[in-house]
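Sending over a structure as structure tokens; questions will come in a sec.
Yeah, one chain of the complex is gone here, protein chain that is, but the others are all in their spots.
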């Protein structure tokens, strides 16, 4: 279903059940005062909507829906399945997930249900059917919000019901148990399975050992698919009843969230929505935000998406939860909008008085209207309203893309790699920050994108792309042959999708054929060890014994030991393209120089720097000055901390 | 029952069952030599007193009781219920507690029983009845010692039997499950309960989530009450048989012990006894000791109490267990006596040859009589004997009080607060140390003390008093109105007893009305971050967006960001009193200056400093010089490391 909103959304999760009914009308007056035009209802309402099994009580929800409608507030209706009522896990203990150590999770937090529970699936779909039937035709309904942050807390269940579903999933994936054995290389460590029935989720193994890598990898994949099944089940239930409203579920584009393969998920939603919470302790939080917003833009394929949650000021779950200052609130919101978000939604409208998130800030803080946060929200509301013309407007595509691969991410979460310092998300963030510092806009793409998608970019960055199977290689190599430029790094191209290593030189064909480098051995560095390259660059974490096959060497290691004098950085001309390879982790300055050299021949449009962001959406150009001092941007002065649209 | 001892006690836990009978008489000769006048018997004797279910063997205990009696040693008789025999948990597995992850604890350590076990309660009371019947009339009996360190290792049980008792407790606390839901704010996260039967102890929740705060808080409260029920059960059993001897149980006044609300417990014992173990790694161990002894004095309401255990030299359970030097042994003992202890008892008389505490020192160390420790004990024994006139003598009340609140302590042990650096016990210890450095004596009071108790003090310190409900506020405000001075800090007054936040400004009425400050937002600092205040003070950990309502600002934050220029320290005149508020954690020097300013108008008696302690008890004044160098104390020279009574 096409999503064509005609305005930018501004609002928040609204949980009126937390408050007495008498306060609801004043809540709505505050929404109007702030410029809120949509709220998300029902996220955590199951226990109130179905207080006893099969007994539904929609009265209170009907009432608030009418009040909102009367107040001109649109509704993003959640299906209320995100957290289960106490009676459900009491009556059906199997609903609760079981962790790797065999402990069944308890009621009292949230999202403790097993994604594989049949009872959960049935009961949740009954609720969804009730919700859809009741509100599909309501004029205040703007969109459906399936579940909430699927997989946030319990993406994996190791119990017997999950085991049975895992076996079904494996049977679909592998023609036979022999094929499973071959792909997982189970002949080692006597792990060979005689039948699918012997396979379980990867549970606690002996101390100092760890589950088979293919087993682990497939379980991660299966778990992502199980959660996606929950979405699809709810979506299809709604769609049978309502074929007019778009259906989404809020992704979580954040550095610590990796359990869901959102590239696959993106194909199932009517539009992408996501939650993003800035890192309060990170002095470059705005760069992290830009990364995640660009990634979300990637999921959306350049089309508008919706920031479904972010924090008005501070969250409550990071170690030290400093609030954003008022300029920062605006800059963060605008950074999302500039990157394609069709508005900005917060969690939540009114700060909880009690419960686990009472110290998570809201549009209306504990102290009420006479507050910095409320005033900031109001200012933001009016700024967002001014940008309504952006609605449904696509963002400008970048000239450079970066590949983010959930499967490689999973692979790098396993133990027993050459070094514990291998860190997939931090590597990507570091490369992104380098591009950002240089004012280079970056799109994110699915590693399994077809060649024509790659060809939209002058250059593609492939940091630590561990898994490169035959199909990926074919695409990448054709891209380079046809004139594309790539920059890839150590530990890329090493394995197939079951984590079997490509023999004959690390990195397989990606390195030997495309990059023209022969990597013989990995030489991880000691903790804190740094090394110099022959051209003066500094590096850490990793080195290699490697030699060029056809590549030109840019820098060699000047250390002693196995990697001594080996090729560290190289460039290979292939067809009409170029493939650069960096076999170590450069420090920030060296990485900037490398990136400069890499993009030098490509006439990439560059604008801004680490503190001055320039982003284009539609015909608008947003300038965000993250510095305290005013900055000159193409002759126009942008005050410190400010945002301008032009 | 009134406790009117006529001498100071000097002795230890004595576990004769560890040693062959042949050595018992020489043990008693050593007691006499050391000046021991009382020992605690039977603490860990259940397995020997009831070697099989219902089969009692008191012969060996009778024998040692007679020997002690003949030797003139009084007996503090423990009820022997502190650790269960192997047969009990073998025959009744439900006796053993179950942890949050669902693991049942095993025999082989100590105190693994569930405080909620019905079988434990029945079996332990049968033993108590036997003990009481047998020894109530014995002339050597001095007092009853119920159980031992109740709650030291297993204050919480998460099993089904505990769950049932928890539900009963909740039913008494809340008129209905609706009221429970309202107080716990369960409407958030779909946690609402349909009936009490759905409520369990807070068990393992999904990763990254956590139990409902009200649920957690009530479970802590319930658990403290469960343990107190154990005490009351034993006490009442004894009292039915023996109405002449006082009954106590040894509290544990230490920084790492928080599970028991000792203010509530204090009302149930005939007199307060406590265990205190100094922190070997802490260079200011004597200040920590003073804090805990003053706290115990608070539990005792100024009346004498008894230090039931402390270590002769070193313990075995801290990371690095350095022994106290000989002067320190004396200073520590005298510091307790000066603060109201009616003697000093040690753990234990004779160092175990085997078992888990073999490296815990004793009055008679492994090497025997010819030893520093033995000689120190003997010297101490004679010093204690000289002070017999102090017996039953009250301590001098202080002019300043500090509030310690177990409920706020529990609240601050929850996750998802604004900052992980919030530390309740360390904050109190830091404030106490400031007063101590200034030579200001401090009493501790129950936060729920009636107004007349508050009025005994010129000033009351309320550091981080998170929970302030209506009743507490009324008392505090009336105290200030009537001329009292208070000093309170950030994160005080924030919540009610179920941890619901007071709306309309953090700190509720305590801050807005009493302190005249409006706190809008919390602004926790980064790890290691420090800031300057406008008056030159230094601070860390916390700042706030705050403005005075009626208060006078003493210092403002000079940082950038949300708390920039906000009121950091302020003073409010209210009625004839003053309410000071400090919204950050001052460094040691700044805190000293603040405290000086706070007490300046109050003519508080001050004497001593961080290394020179002066404490009054009855008509005696003890001077303790913790420095190596001699010090002048009002014209009298006190040698380095020495203690004098005058």
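By written order: A and B. Residues from 1 in each chain.
One rule holds in what follows: a residue touches a chain if its C-beta (ideal position, glycine included) is under 8 Å from a C-beta of that chain, and two chains touch if they have at least 3 such contacts.
All figures in this text were calculated on a predicted structure; none of them were measured in a lab.
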item	value
Chain not shown: contacting residue from A:186, A:352 or A:371	A:186
Selected residue (touches chain absent from view) among B:45, B:248 or B:559	B:45
Candidate in contact with the missing chain, chosen from B:355, B:397, B:536 or B:601	B:355
Listed residues B:40, B:79 or B:111, member touching the removed chain	B:111
Touch with the omitted chain, as defined above, among B:208, B:302, B:323 or B:548	B:323
For chain A, the residues touching the chain missing from this view	101-102, 183-194, 197-200, 202-215, 415-421, 498-501, 503-506, 518, 520-527, 545, 560-562
Residue ranges of chain B at the interface with the undisplayed chain	15, 17-18, 44-48, 51-52, 80, 82-87, 90, 97, 99, 101, 103-112, 152-154, 281, 313-314, 316-317, 319-326, 352-359, 361, 365-368, 371-373, 628
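By definition in this document, only the chains that are shown with their structure count from here on.
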item	value
For chain A placed onto chain B, the superposition rotation in degrees, Cα atoms, nearest 5	120
Whole-Å separation of chain centres (CA-atom averages), chain A against chain B	47
